[in-house]
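Below you will find the structure I want to go over with you.
All protein chains but one are shown at their positions in the complex.
== chain A ==
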Amino acid sequence: MAWSATSPGANQPDNTAFTQQRLPAWQPLLSAGIVLPLFFCVGLAFIGLGLGLYYTSNGIKELEYDYTGDPGTGNCSVCAAAGERVAPPPANCTCQWCFSLSELFQGPVFLYYELSNFYQNNRRYVVSRDDAQLSGLASALRHPTNECAPYQRSPAGVPIAPCGAIANSLFNDSFKLLHQRLPGGAYVEVPLDRTGIAWWTDYHVKFHNPEPINGSLKLAFYGTAKPPNWPRPAYDLSPDPNNTGFVNQDFVVWMRTAALPTFRKLYARIRHGNYSAGLPRGAYCVNITYNYPVLAFDGHKRLIFSSISWMGGKNPFLGVAYLTFGSLCIVTGFVMLVVYIRHQDENGEDEDE
């Protein structure tokens, strides 16, 4: 061995806190002094939060209508029957939902559509898109990714823009809200703000139209085909140049796929003119252009008017969950306290003996 050559002690390990496992350390213990107050504090805090959430959620007003058109339920059933198992669906079947408000529907009011049993989170559906194409990359526009198949190219072999199943299944019902201010009076169209319904980052960062050629978006899309279900190509979605093509807000909203098979998507905000404070009392009718068939897969379509609170849309779950768990914490805390005290007593007696 080599020790003879070195000076005495040269082999000796370093005397550091690290090598000798003596690093200064905090050694917390789950003592009663920490655990019990923790449970009571958490419990109280949760009950407080839960109450707040619960009442906030309850304070949110929602008005919803299922316009799927199940046989015998209102006038949408005609359209539903007509659109059954047809793709693309026949254009422009309209139906109507009328309701009346006896008091002001506190604003700002948001109009949502809800689809249920629609698996926007199905893996094959989720991946069927090309973010590069949607971000306006010229190279990607005419070379959609293979993930988009079978909506990658048209039967003629022309690349589809926007490609993929998500884009192809774009929700295309449209709604018009009419208000009758006075009984028997004329219905006035309520202005629906269809802009600003998408996320800021989606609209400004994630989605871009391809660079227009000679100021024409149509030329930019030259050499691409529309998705098969679409009645018109992407550049014709809206006359507004800031709301057409890939940056059409309805399209952007649709492309943000939902996490769960039942989901709501924002259709419009009602905030202009007389309606900035909300929907005043009176009779209302929604004219529905029924294009989107869902009965085939037992899907449902709903229209929802909803107001918003500090915590977002209506959802009683969080409030209830917080209340439940807060109470559980308190109960557990008491149980532990009792166990602890009784055990202390026993120990005390043992020691006395």
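In this text, a contact is a pair of C-beta atoms (placed from the backbone, for glycine too) under 8 Å apart; a residue touches a chain by one contact, two chains touch by 3 or more; residues count from 1.
To be clear about the criterion, contacts and distances are computed from a predicted model.
**Student:** Look at the options "IBH1-like N-terminal domain-containing protein", "Sorting nexin-2", "Protein YIPF" or "Phospholipid-transporting ATPase" and return the one that UniProt uses as the protein name of the missing chain.
**Tutor:** Per the UniProt record, that chain is "Phospholipid-transporting ATPase".
**Student:** One chain isn't shown here. Among A:N58, A:N117 or A:T195, which residue touches it?
**Tutor:** Touching the chain that is not displayed is residue A:N117.
**Student:** Of A:N75, A:T94, A:S238 or A:T262, which residue touches the hidden chain?
**Tutor:** A:T262
**Student:** So which of A:T145, A:Q180 or A:N287 would be touching the chain we can't see?
**Tutor:** A:T145
**Student:** May I ask you to list the residues on chain A that touch the chain which is not drawn?
**Tutor:** 1, 3, 6, 8-15, 19-21, 23-32, 35, 38-39, 42, 46, 49, 53, 85, 87, 108, 110, 112, 114, 117-126, 130-132, 134-135, 137, 140, 145, 150, 165, 168-169, 197-202, 205-206, 229, 253, 256-266, 269, 293, 296-298, 306, 308, 310-315, 317-318, 321-322, 325, 329, 332, 336, 339-340, 343
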